[in-house]
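One protein chain omitted, others in place.
Right, chain A next:
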Amino acid sequence: MRTTLAIAATLIATAAHAETFTWAGNTDPQTMDPHAVNSAPVLGFLNNVYEGLVRRGKDMTIEPALATSWEPIGDGEGWRFILRQGVKFHGGQEFTAEDVIFSYERASSEQADTSSWFAPVSEVNMVDDYTVDILTTAPNPIFPDSIANWMIMDAGWAAENGAERPAKDAENYATLNANGTAAFQLVERQPGLKTVLEPFAEWWGDAEHNITRTEFTPIQNSATAVAALLSGDVDMINPVPIQDAGRIASRDGVKVIQGIEARVIMLGFPHQAAELKYGADAGQPNPFADAKVRQAVAHAVNVPAILQTIMRGNAEAASQLVSPAMRGYSSGLAERPAYDVEGAKALLAEAGYADGFSFGLKCPNDRYLNDEAVCQAITGMLAQIGLKAELDAMPVRNYWPELREDNFDMYLLGWSPGTFDAEHPIRFLASTPNEEKKLGSWNFGDYSNARVDELLPMIQSEIDDAKRQGMLDEVTQILQEETAYVPLYVQPLVWGAQENIELTQRPDDFFILRWVTVN
């Protein structure tokens, strides 16, 4: 009997050891507060700890989480959510409609970075303990899609610990502690060092994973992260530097998992600027105001070559502002301008720039995958049609202020739609900038088209899917015809893991622990 017990104990001990999962990312989530920061590292990590009313599945579709069902109210006045009963927070508190109301107030407060998600919301009402009505100012068909990262916090827990509001310039209990309802609970948090999660025994769902404990460590230096994976010190790393992917894939015991991200990389132009600002032709009239010149640029950039050499075949060419994985993608407009040097030269000649001109290209060097290398390649390609780009690459912390001050003749931008819907980039990149209506806040080049501006509110409130898609297609067509931006490619997603790890890679680069199995 004793031997059996001892053997059983050993088995359990080894099994438990095998299921401890360690992983490394290049960024430490800066806070455990789900409403304080609207950034992918934070929201991605906290998706394992907190849950929203709805969540995204493996293929990014919306599925029930803390709400079991939802339906539009009346004629598009809002949405009614029926909440799941018997759900417990990690601290043991019961989940009710009160927590939803509290989390709405918290996430939409001025101190929260997530308040833009609730811009269309006029009122949130508690109907009973397990029913909540969210009223919107206009019909909003994609509202449930837009709140997948809105995480619910326990009202009582927040009040007890003085964390009713997120804070940026003060200490807050919720910065280091968490109390969600999701499959994993926070056990230990040492910022910048390690964060330990363990499965939550009373979670309402069925666990698909076999993890008993997980440890997250940030490793900033990519060479160190690769070494940690190869030496078996960690089970998974995200991201893998593209140039190391082949080397890792060829080693025994480790594998590379590839996919494409939601982020589209594109070139932007000054549409309203009167003059060029950089290069030998500074002070000359701005040629990029002419659609023909922008088209010439689109034809001159050899995207397949960029993908082949700089992205090592890991990325996909893009034709519009969103990737095919997004809702509202215009599948009929998937063709992008062909690489055609002669055609580009002809377009330039037509526009009156047969001899080309020189200008300044602004580029970040630490924001997107191999961003500076991509800009260098583009500089070389544009030179073939006589456009001499003066490349100025800088860290992203200097980059946004430069763009906001209109200090560019052409710039590189990546956009990942937070709602995973084609409406998102139209609102932020293609609308005429309007501070009051919160439109076009990332439209640095001041692109403006009356029809696009007219269509956006109609798209936002159209309930009928076919009609909505028709309008999205119209916008895409306008943007393509006018070459408002030159979409280049969809950024790849490359993770590395030990051979015995099964996991699911989601296009939003969120790493969801409940889909991990350790074999």
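Here is the rule we go by: a residue touches a chain if its C-beta (ideal position, glycine included) is under 8 Å from a C-beta of that chain, and two chains touch if they have at least 3 such contacts; residues count from 1.
As a convention for this text, contacts and distances are computed from a predicted model.
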One chain is missing here; what is its name in UniProt, given the choices "ABC transporter permease", "Cytochrome d ubiquinol oxidase subunit II", "Na(+)/H(+) antiporter subunit C" or "Septum site-determining protein MinD"?
"ABC transporter permease"
Looking beyond the chains shown, say which of A:Gly92, A:Gly162, A:Gly232 or A:Gly352 touches the absent one.
A:Gly232
From A:Ala223, A:Ala338 or A:Met458, the answer for touching the chain not displayed is A:Ala223
Across the whole complex, the chain not displayed is touched by chain A residues 30-31, 33, 36-39, 110, 113-114, 116-117, 167-172, 175-176, 190-193, 217-221, 223-224, 227-228, 230-233, 366, 395-398, 400-401, 416, 418, 428, 435, 438, 441-442
